[in-house]
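The other protein chains are all here in position, but one chain of the complex has been omitted.
In this document, chain identifiers A and B correspond to the written order of the chains, with residue numbering beginning at 1 in each.
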Amino acid sequence: MTTQLLLVQALNGLQLGILLFLVAAGLTLVFGVMDFINLAHGVQYMLGAYLGASLAAATGSFWWGLVLALPAALAAGLVLEVLVFRHLYARDHLAQVLATFGVILFLNEGVKVLWGAAPLQVAVPPLLEGGIEIMPGLQYPLYRVAVLAAGVVTAGGLWWLVERTRAGMLVRAGATNAAMVSALGVDINRLFTLVFAFGAMLAGFAGVLAGPIFSVEPGMGDNVLILAFVVIVIGGIGSIRGAFVAALLVGLIDILGKSLMPDLMRLFLDASAARQAGAALASMLVYVAMAAILAFRPAGLFPVRAG
Amino acid sequence: MAEPLLRLDSLRKHYGGLAVTDGVSLDVLPGEIHAVIGPNGAGKTTLIHEITGVVAPDEGRVVFAGQDVTRFSLPRRVRAGLARTFQITSVVAGFTALANVALAVQARSGSSFRFFRPAATERALNETAMQALAEVGLADRAGVPAGALSHGEKRALELAIALATQPRLLLLDEPLAGAGPEETERLVALLTRLKSAYTILLVEHDMQAVFALADRVSVLVYGRVIATGSVAEIRSSAKVRAAYLGEDEA
Partner (left out) sequence: MLREAWLPLVVLVALGVAPLLGFGGSYETTLMARAMILGMAAVSLSFLVGGAGLVSLGHAASVGVGAYAVAILDAHGVTEATLVLPAAIGAAALFSLLTGAIAIRTSGVHFIMITLAFGQMAFFTASSLAAYGGDDGYTLYSRTELLGTRLLENRLAFHYICLGLLAASWGGCAMLLASRFGRVLRAARENPQRVEAVGLAPYPFRLLGYMLAGAMGGLAGVLLANATEFVSPATLSWQRSGELLFMVILGGAGRLWGAILGALAFVLLETWLAQQMLHWKLVFGPLLVLAVIFLRGGLSGLVARHHG
C-alpha cells in the first residue's frame, strides 16, 4: 500500500463519511427532538437518489435534477410524516421500528415498480468531470471533491442553523425537554413536522449526490440506514456535532478497513484466504467499533441528555 | 454506648466546584429512629445516594454493621441488610401487592435462579409476604395490582417490600412526601408501630412528623451536619433556628 493510495482511500472515507453525515443529521435530529426511531430514513435517501436520477434524465441536466429533487424529497417527507409517522410519536420505540420497517418494504418495492429492479446510472455533470491533482502525479475525481465540499458547507450551515438561530434553539431545547418547549407556547407538532421534512430533504440531498458515485438501485438505502444508525449511536443521539465526528470516523473505518484489512491479513494467511477474511473483518469493523464504544460509553461520544 | 449500626464518616462529594456533601459524619444507633432534616439544597438527596450506593463519595466511608460498604452496589447493600424506600414511590405496577412483596421475599430466601416451579404458587414465599403486608395493614389488598393502589397504600406497600428484605436498617426517603393529611396520619401511626422493631434512618421534610417520631435528629445545611441531638435539643438550638428557620442568630 503506497502513501498515495492511502491518501486516496482516506479521501474516499471522508467522502463516504460526509454522505453518512447528511443522512445521519436528519436521523439524529428526528430522534433527538421527537424520540422517534425512523428506519425509513434510509429509503428517503434512496428516494432522493431516484428522484435526482430521473429528474436529471428528464431535464437533461444534473443540476436541474438536483434543484428539483430537493423540494420533491421534502414533499415526500411531508407526505410520510402526515400519513404515517405522526401517528407514532406517542408510541414506544418498538412500534416505531415496525411501522417504519413497513414503509421500507413499501418504498423499496415501489421504486422497483416505477423504475425497475436494474440499477440506474447517473452521469457526472460535465462541469465536474475529470480530476484534480491533489499531489504531484496523483489525480482525484473532481466530482468527489465537490461532494466533500458540498457536505462540509452543508454541515457548516446546519451547525449555524442549530446553534445560532431561534428555530435551532427550539430544536435543541426540544431535544432535551419537549414538555418545556411546549409549555413555552411553541407548537411542538409543527416543529416536529418541519424537522422531519428537513431531515428527509437532507437525506434526499445525500442521495442525489451519491447517484454518480454509487449505483442507484432498490434497497440502496438499507445499508446506509444501518451505517447512519451506527453513526448516531456512536456520536450520541441528538447531537449534530457527535453525528459529524462519528460519520467521518465510520466512513474512514469502513473504507480504510476495506482496503487495508486484506493486506493486513496477508501477514497471517495465504492470499485468497486473506482476501476473504479481510473483507469479512472490514465489513464488521464499524460494528466492532460501535460495540467497543458503547461498551465504555453507553450514551455515545457526545451525549446530549444528562443521565 | 452501643456500636453504631450505620456510621457515615466524613462523606464528601463535589460536583464541579460545589461540595454537595461537605464532610458529613453521622451515627445511627441500633434501635433508634434517627431523622435527617434540612432545607432544600442541603444535600439530602446526595447523602441518600451515598448511603445507598447510587453515587460514590469522593472521600469518606460508609460503615454498616461493622463492614465498610462504601464501594458496594445498591443490591449488595440491601443484601447486607440496608433496605430503603424511595421519595417517589417505586413499585412494580403490573404485579399484585402480594407479588411485589414476594419478589423481595424470594430475593432473601434461597436463589432466584430457579426455573421450573411457578413462583406465584410457592406457599413459603406467599406466607412470608402476607405477614409483611399484614404488618403495614395491607393484608386485604394483597390481590390488587400495585398500580391500582392509592398513594398512601403504595407508600405502605413499599414499606412492606422493605420489611420483607429482613433489613437491619430501614432508610426512609421522605415517606410522607405527597401524602394528604389523612394519609400522613395513617403513615405516622404505621411508622410509630414499626419504631419498636426496627432501626430507622428517616429523611423527611414534615417537621411535625419528625419531631413526633425521631429519637435523635441531625440537621443538614449546605452539605454539613450543623447539629445532632434529641428533639428537644434541636428545637431549642439557636444555631438550627438561624440556619434552618431563617431567623437571625441574635
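The rule is simple: a residue touches a chain if its C-beta (ideal position, glycine included) is under 8 Å from a C-beta of that chain, and two chains touch if they have at least 3 such contacts.
Remember, predicted model here, so these are calculated numbers, not experimental data.
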| item | value |
| --- | --- |
| Absent-chain contact - pick from A:A76, A:V103, A:A206 or A:V304 | A:V103 |
| Hidden partner interface residues of subunit A, rising order | 31, 37, 39, 84, 87-88, 91, 93-95, 97-99, 101-110, 112-113, 222, 226, 229-230, 233, 237, 276-277, 279-280, 283-284, 287-288, 290-291, 294-295, 298-299 |
| Hidden partner chain, residues of subunit B it touches | 73-76, 78-79, 83-84, 86, 90-95, 99-100, 102-104, 106-108, 111-120, 122, 161-162, 164-165 |
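Please note the rule applied: only the chains that are shown with their structure count from here on.
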| item | value |
| --- | --- |
| Inter-chain centre distance, subunit A versus subunit B - centres from mean C-alpha coordinates, in Å | 50 |
